[in-house]
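The complex appears here without one of its protein chains, the remainder shown in place.
All chains are identified by letter, namely A, B and C, in their written order; residue positions are counted from 1 within each chain.
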Amino acid sequence: MSNLHHDDHSHDNHNHGHHKETFISKYVFSMDHKMIAKQFLITGIIMGTLGMAMSLIFRLQLAYPDMKFPFLESILGQWGKDGKLDPNFYLALITIHGTIMVFYVLTAGLSGTFSNLLIPLQVGARDMASPFMNMLSYWFFFLSSVVLIISLFVEGGPASAGWTVYPPLSALPKAVPGSGTGMTLWLVAMILFIASALLGGINYITTVLNMRTKGMKMTRLPLTIWAFLLTAVLGLLSFPVLMGGSLLLIFDRSFGTSFYLADIPADLAGGIERVGGSPILWQHLFWFLGHPEVYIILLPALGITSEVIATNARKPIFGYRAMIGSILAIAVLSFIVWGHHMFMTGMNPFLGSVFMLGTLIIAVPSAVKTFNYLATLWQGNLRLTPAMMFAIGLVSFFITGGLTGIWLGNAALDINLHDTYFVVAHFHLVMGSAAIFGMMSGIYHWYPKMFRRKMNETLGQVHFWLTLVSAYCVFFPMHFMGLAGVPRRYYANSAYDQFNVFIDMNQFVTIAALLGGAAQLIFLWNFFSSMRNGKRSEQNPWESNTLEWTAPVEHIHGNWPGEIPTVYRWAYDYSKPGSEQDFIPQNVPDEGQVDEQVEPNPTHFEPSKTKAPVAARETVMFSLVKRWLGFAK
Amino acid sequence: MENHEHLEHTETPKDMKSKIWKTFWILTALTIIDIGLYFVLLENHSLAKNALFILLGIVKAYYIVSIFMHMKFEAKWLVNFIIYPMLFVVFLIALMLIESTFTASIR
Amino acid sequence: MSNTTALTTEKKSIWGGGKSPFSVSYGKLMMWIFLLSDAFTFSSLLVAYGFVRHTYPSPVKNELIKPMQHLEEGFVEQMQHVGYFTDDKWPLPELVFNHFPFIHGMHLPLFFVSLMTFILIFSSVTMVLAVEAGHRMAKKEVATYMIWTILGGLAFLGCQAWEWTTFITEGARLDSNPFGPMAFAALFFIVTGFHGFHVFSGVVLNVIIYLNVLKGTYEKRGHYEMVEKVGLYWHFVDLVWVFVFTFFYLI
Partner (left out) sequence: MRIITTVLHSFFLVSLLSFSVAGFAQTVEEGEKLFNANCTSCHAINEKVVGPALKNTHTKHKEDWYIKWVKNSQKMVKSGDAMAVQLYKENNEALMTSFENLSDVQIKSIIAYVKAESEKQPVATASVAPSSSTDSASMSASGENPYKTKTNWMLAIVAVLLILVIGQVFGILSRIGEIQGRPAINWGSINGKLLLAFLIVGMGAAIWEFFIHGKLTVNAQDAASIHGEEYDSMFNITLLITGIVFIITQILLFWYGYRYRNDGKRKAIYYPDNHKLELIWTVIPAIVLTILVIRGLKTWNHIMNSQDEKAAIVEVYGYQFGWNARYAGTDNKLGNHDFRQIGVVNALGVDPKDPKAQDDVIVNELHFPVGKPVSLKFRAKDVIHSAYLPHFRVQMNVVPGLPTQFNFTPTITTAEMRNKLNNPKFDYVLLCNKICGGAHYRMKMKVVVDTPEEYAKWLATQPTLGASTAPATESTDAQASINSTETVKTIASK
């Protein structure tokens, strides 16, 4: 809706960007994509710190269920009476930890930040298609974060039905303390978040499709942009379904309907007997978002990794087209496999078979990506910068966590693994740690672009090693707890002898988690102090090919003074034989290639007036698919 | 403002007006057929009847999208970009109907 | 190595950058994308409808009342009494939506909703005529057609308000429904309400555009693309109604 009437004034901002900027228009209600990216990043980092602090609190509980921590009472009040975490609040913590990490850090903080920063810069656009909507997207996200944080302080505590908020636990306000106001606020926050994601997504897609500079063919786009494009498409198609589902949940909670409720007596359900719905329906609608969401989190991280690995290995990314093909395949498949989260819910076993088939197929494009990364490293000339280290770490987590996905995607094996710590280990490795590593890699790599300074390398390396080691120490042992049948979301294992064996392992994990947390403090310090004290960055600090490094270090509205550079080659001409340097930026023409596009690039970012030939059969994607399928020849 | 240079769309036919009115009559006719069929098939509760109504709905949708929303005259890639994702919805609907049949059967 | 040669010698294509591959402006593309995602929102609601509906047996055929037959007072209670409207059976829509304004006591199945459908189709036509006039830069014509569209939208909203009122007077609520399963009423209110909300916002947008047309904003700008964009939205609302009509009233 909003794109209609804002359209008119969306342009005056950067076309005539030389009018005076106040503090508010520059730092708060900025419409510049670079500033919005920083806003997303910093909000994401703050939310991430909060989410991690929560995980440390409940990790303490899991490791030392019998010990009292007086400081808990001082920070949590009634939820930490006598220094013991309240079981209900434990559930609230895991719920909000999950919500924050999945949506606020790894969706908005990761793809929000880097899509905003890199899409216009790497495709060669002055700004997003609609900077106003872009700003709106951030402020919806901000509002959503505020609502979520407010929900921490309401009576009964925040939502505590797990981040998937399965009804009836989330639909019956009396089922747990957190199902009261806290749950309502959670839903409100989620709807605001969806609005933000949609506003952002529409913008990203349009910018990538319509705003590319001259010569920036789809097959010359850096893989980051491909990843962001498909991420935006995934979000665009899946978030609305959660919107619809949440709407119905709100009605179930507050207006006496029963879409997700069946056979609930009146005294449990606020005086109205609930019949005729199905709790499974919510799970289908939720996971129709939820599974693409996993890739919304992971694809940007993989895109960033592709770029960082190629740049720092001084080698073209191996199998560029195969990489695009596999992202496309993952994106398409992600929509038809959501049911593998629900094998044990009493879903039709036939659907279980269908979903299992689709799920295991995803392993093929994932394997292709992994092997292509390995092939890119092979015979490279690796500059082991912090960004590169995090990218390597991502690949390692992607392998470890991805392989356990083959277990969990198997409906038969899921019988004993469903909802155990095995699942926790799996997704924390593959979409938690891996995506966080991708985000870190991106931050170290593009920090000079964002803040004109470099982060301290040594602290970055220390941060990397501590994080890598602690992440593996935290999540690897969890596999064994899962295989022993320890369920997730347990406040304590004290009621079960066979789980109590793992108390020592739990302590080990918690201590590793504390170390990991401390490592993030190093990062925070490095991040914030480098803004002022970091070494000034040159224009192209990593000797990278992509277009953003041709823009001046100092930020200006419209990104490039004068014309936008024209693109003559793909983004991965590293160590090309016959060239002096080991990199050739995209805007450097080959000899004899100049004639092709002599006309200067338009300075505005409206697409030009030319009519496109409709019968363009030889389009890029088509040929791409053809080639990809044509391997068999 | 830069907007003066807004691009043209792909070819809009000259006789657009008559096409619009033609579409209007088709849609009206289809709606009348819908209602008529409803009463003719009042006693019928087969899957085929439902399929027929859905088919008529899709035909109406085709006319609205292609003529009113101008999609018939848009670039093919745009059409694909909009239409193909709807297959996910078809998949969702198909599985949900299987699932709800199952739910009804075990309840 | 073959890769780069392939890349550099690739023919200039619509995807080559510097122009829109879809040859639409970014604004229209955004509107299309928004509509695509909005279609998914509606789909999710309709999927929920299909799911819940499908867990109930098909409506029982009705031999009691014929079209145009005279209805007595307390018709709903009578049908309940004879066991037609029960909690475990989905009602036939024609028995629920059988009123027409100013005509009392007659079984007029689906007549009113047909009228609503017609109104919406008609307003779609006037909208697309406004777009067409915009291409010819005919300011007056655009304004005239916009007014018709706005009136059509308002008429539709009025009809919906009347239908809701009737349904509510008969005892339907979000959490109760004299005609059968309570999900029937709840889904009806939510889906038609969500659609009505879209119509309402469409009318608001149309009014804004209309005022801008009168002011000559688009005349000055040199094109009437805003009209086109809002037009897309308006047709989408019509499109959704086609399916709401099919699922809620016909099947």
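Here is the rule we go by: a residue touches a chain if its C-beta (ideal position, glycine included) is under 8 Å from a C-beta of that chain, and two chains touch if they have at least 3 such contacts.
Because the structure is a prediction, the values reported are computed rather than measured.
Across A:314, A:452 or A:555, the single residue that touches the chain missing here is A:314. The missing chain, though absent from the display, is touched by one residue of A:249, A:466, A:547 or A:564; that residue is A:466. Which of A:143, A:413 or A:531 touches the hidden chain is settled by the complete complex: it is A:413. Of the listed residues A:46, A:250, A:511 or A:556, the one in contact with the hidden chain in the full complex is A:511. Residues of subunit B in touch with the missing chain: 103, 106-107.
Following the convention adopted for this analysis, only the chains that are shown with their structure count from here on.
Here B-C and A-B were compared by C-beta pairs in contact; the pair with more is B-C. Using the average of C-alpha coordinates as each chain's centre, A ends up farthest from subunit C.
Inter-chain centre distance (subunit A to subunit B, centres taken as mean C-alpha positions): 34 Å. As a whole-number value, the distance joining the C-alpha centres of subunit B and subunit C reads 12 Å.
Shared interface positions of subunit C, defined as residues touching 2 or more other chains, are 14, 20-23, 25, 29, 36, 40, 43, 47, 51-52, 55-56.
Among all residues of subunit B, those that touch two or more other chains are 1, 3, 6-7, 10, 75, 77, 85, 92, 96, 99-100, 103. Residues 3-4, 7-8, 10-23, 25-27, 29-31, 33-34, 36-38, 40-45, 47-48, 51-52, 55-56, 87, 173-175, 181-183, 186-187, 190, 194, 201, 205, 208, 217, 226, 229-230, 233 of subunit C are the ones touching subunit A in the complex. Considering their complex, residues 14, 20-25, 29, 32, 35-36, 39-40, 43, 46-47, 50-56, 58-59, 61-62, 67, 94, 109-110, 114, 117-118, 121-122, 124-125, 127-129, 131-132, 135, 221-223, 225, 228, 231-232, 235-236, 238-239, 242-243, 245-246, 250-251 of subunit C touch subunit B. Against subunit C, in their complex, subunit B makes its touches with residues 1, 3-4, 6-7, 9-10, 12, 16-17, 20-21, 23-24, 27-28, 31-32, 34-35, 38-39, 42-43, 45, 49-50, 53-54, 56-57, 60-61, 64-65, 67-70, 74-75, 77-78, 81-82, 85-86, 89, 92-93, 96-97, 99-101, 103-104, 107.
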